[in-house]
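I have a structure I would like to understand better, so I am pasting it below and will then ask my questions one at a time.
Removed: one protein chain of the complex. Kept in place: all other protein chains.
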Amino acid sequence: MSEKSRKGARTSSRDRAAGGNGGDRAGTGRTGRTSSDDKAGKTAVPERVSVFKTYKLFIGGKFPRSESGRVYEVTDSKGTWLANAPLGSRKDARDAVVAARKAFPGWSGATAYNRGQILYRVAEMLQGRADQFAAEVADAEGLSRAKAAAVVDAAVDRWVWYAGWSDKVAQVAGSANPVAGPYFNLSVPEPTGVVAVLAPQDSSFLGLVSVVAPVVVTGNTAVVLAAESAPLPALSLAEVLATSDLPGGVVNVLSGRVAEVGPPLAGHQDVNAIDLAGAAGQRAAELEAAAAENLKRVLRPAGTDWTADPGPDRMLAFLETKTVWHPIGV
Amino acid sequence: MAFEYAPAPQSRAIVDIAPSYGLFIDGEFVEGTSGELRKTISPASEEVLAEYTQAGAEDVDRAVRAARRAFPAWSALPGAERAKYLFRIARIVQERSRELAVLETLDNGKPIRETRDFDLPTVAAHFFYYAGWADKLPYAGFGPDPRPLGVAGQIIPWNFPLMMLAWKIAPALATGNTVVLKPAETTPLSALFFADVCRQAGLPRGVVNIVTGDGATGRALVEHPDINKIAFTGSTAVGKGIARAVAGTDRRLSLELGGKAANVVFDDAPIDQAVEGIVTGIFFNQGHVCCAGSRLLVQESVAEEVLESLKRRMATLRVGDPLDKNTDIGAINSAEQLARIRALADTGEAEGAERWSPACELPGSGFWFAPTLFTGVTQAHRIAREEIFGPVLSVLTFRTPAEAVEKANNTPYGLSAGVWTEKGSRILWMADRLRAGVVWANTFNRFDPSSPFGGYKESGYGREGGRHGLEAYLDV
Partner (left out) sequence: MPTVPAYGPDAAGRLAEMADVTASDSALRRFLHGLPGVDAVGLQARAAALGTRSIKTSAKAYALDLAISMIDLTTLEGADTPGKVRALSAKGVRPDPTDPTAPSVAAICVYPDMVPVARKALDGTGVKVASVATAFPSGRAGLPVKLADTAEAVSAGADEIDMVIDRGAFLAGRYREVFETIEAVKAACRRPDGTSAHLKVIFETGELSTYDNVRRASWLAMLAGADFIKTSTGKVAVNATPPVTLLMLEAVRDFHAATGVRVGLKPAGGIRTAKDAIKYLVLVNETAGEAWLTADWFRFGASSLLNDLLMQRQKLSTGRYSGPDYVTVD
């Protein structure tokens, strides 16, 4: 934490978030300055010092710090210090890929019904912590509390929407193929494997959910790099995921720099696909080129409107089609 | 005396090859800018069949501009009208199928039995299948009004020249794209004849353009700025290069690349049919098949029995003149490919695997390789990991289903796999776990226009065939 940000802020944004849901963010900032809360002044009762949350990575169902020991400052849209986020390294990326790979057989092998229930559970958990996320989204994106709450609602709804896809996508994307011969022939979609997801920079939470849910609902596992300058909603989402029956390693959340974590993910030989939503321009081109090394499936950045009806495309982008033949005869 | 098959050669009089070919651009054959010509030979005799044009970047540009000019009208044509052109092509291919089969056999070296009974029927079927889609695209599941991408650059390999052309051109045209197609440098002739099929079908000029040449021509096509889509079938190494080349552009890409498929035979397999499936899996088309079952994984308890049957069966394979109707295995497509197969087979021996081939007399001229079996192969051997693309089978054993899956999936490729067992639940269990785009259970190397084909992992992305095959040419 730098002196500059400490002095520059009359209070931490995290104090302003207090009073909502859950006491973990209530209280004053570490600056010791008075709160802007009117009541605080009137009562003259010594202000309670709040407990800050240490934001951590989410890898394999655990919450480690970056192996590098580094953090970076996260501020709100006005430059006010919010927290120190772990500055993920290439080794964190490597560990996350290992965790995602380990989780893949179990998650892809789970029934679609089970995956749908778990995604729905994520929505339930998120709903219960909606105020917390509204506050974090408001800070992260400079939105009013009402607008931020609407974003969180949309994110909850998105989880629900994708949860319902789990046992339908195969019926939409698969096919029975009438081949010209005595063969039973069926095409079914299957998850492609471990998907690296560079979460969108312009939508720290709804955008994040909109790229993570379609990857995992079909049975892929994900390594997600949170929006670089607004990683806190993503890191908090990990807490929701950890308490939603989602097996450890299915979603792994990193925070840090696209420039640092993107290339090792794009070049990783055990990553099957990459969503470049959070990259742009020359950086995206470089990552796509790196992804060619093992022919990752690449979803290019496309200026997506994260509030719009997503359609099935993001799910389909990370599905393989497997076609099975068998003779018909006695 | 014994019952020996006398030569039964298919007459080549049915096909009339011109001494020299230009490029098919904007509905007519034109000379290349540089005037550089290449020769295409018959790999069975090394006889020069014809000269063809090495297209340079300027020629590719001409072809792309012709395709671009043709695109607005072609894509605006009602689907039902586009369909009729494709139906016409399908019919003309059927009518000329023997001519095209002989041509393909001459230029490629594959047996006439295969071009006649497999390649050409499949080509016609593919055009028929996609013809029917052209006016039904709103119902294909890609939105109410799916749009074509524009100009597609298509690069195809030498192993199934005309069939790969059909797999590329049929869906592209059905969806309203126009194409510039480059056939492989060792097998340009059937694509050039296809240009004449387009002429007979009255296809509007510029909708299909054929540019011939080597890798440089392909590169020019990939790098052309006015291409909207690249479709490539070929080696994984070249595929990766193309993926790098289109990185950061909005050009769409589909890739159908290499493979090292496992053909898994359990102890309760229908052994005789499994042996046929192993033979079809690796010796079909001289093993020049990306989805070839080049790794035989046989359960230890039946390994000896299966290998004995396999060797007996391999001894009946007839290697020789591709135009002989009784030939099972024809010529290796090129001297380069033969050298690669030889080098990898030698590696197999050097690494300690045991090599076996049936006694078979190979012709004196041309490029030939006897059907070959390696036993005692382990996962670490190069012949168990690298695509040989020739009639060379590596045999490994396994003890349990889990081990079979683990070994089958232990490769960067994921194009196809085979399973042989009479137990239904085991088939489904295996099919579920094999990481491959096509799983053949109790059969192998079956293809159909309605059946999606394409790989996992480094075998590429996108699917060809079926409803899925439309997606590669639609803006979705």
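Just so it is clear, A and B label the chains in written order, and each chain counts residues from 1 on its own.
Convention: contacts are C-beta pairs under 8 Å (C-beta built on N, C-alpha and C of every residue); 3 or more make two chains touch, one makes a residue touch a chain.
Since we're looking at a predicted model, the values are computed, not measured.
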item: Neighbouring shown chains of the undisplayed chain, as defined at the top; value: A, B
item: Sole residue of B:Ile271, B:Cys360 or B:Val476 that reaches the chain not shown, by the stated touch rule; value: B:Ile271
item: Sole residue of A:Tyr183, A:Phe205 or A:Trp306 that reaches the chain not shown, by the stated touch rule; value: A:Tyr183
item: Chain B residues touching the omitted chain (full complex); value: 1-8, 113, 117, 268-273, 276-277, 316, 325-326, 422, 442-443
item: Positions on chain A contacted by the hidden chain, ascending; value: 181-183, 327-330
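Here, only the chains that are shown with their structure count from here on.
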item: Inter-chain centre distance, chain A versus chain B - centres from mean C-alpha coordinates, in Å; value: 41
item: Of all residues in chain B, those that touch chain A in their complex; value: 125, 141, 236, 239-241, 243-244, 247-250, 255, 257, 412, 427, 431, 436-443, 446, 448, 450-454, 456-458, 460-461, 463, 466-468, 476
item: Interface residues, chain A side, partner chain B - complex; value: 172, 175, 177-181, 183, 185, 187, 192, 269, 272, 282, 284-286, 288-289, 291-295, 297-298, 300, 313, 320-327
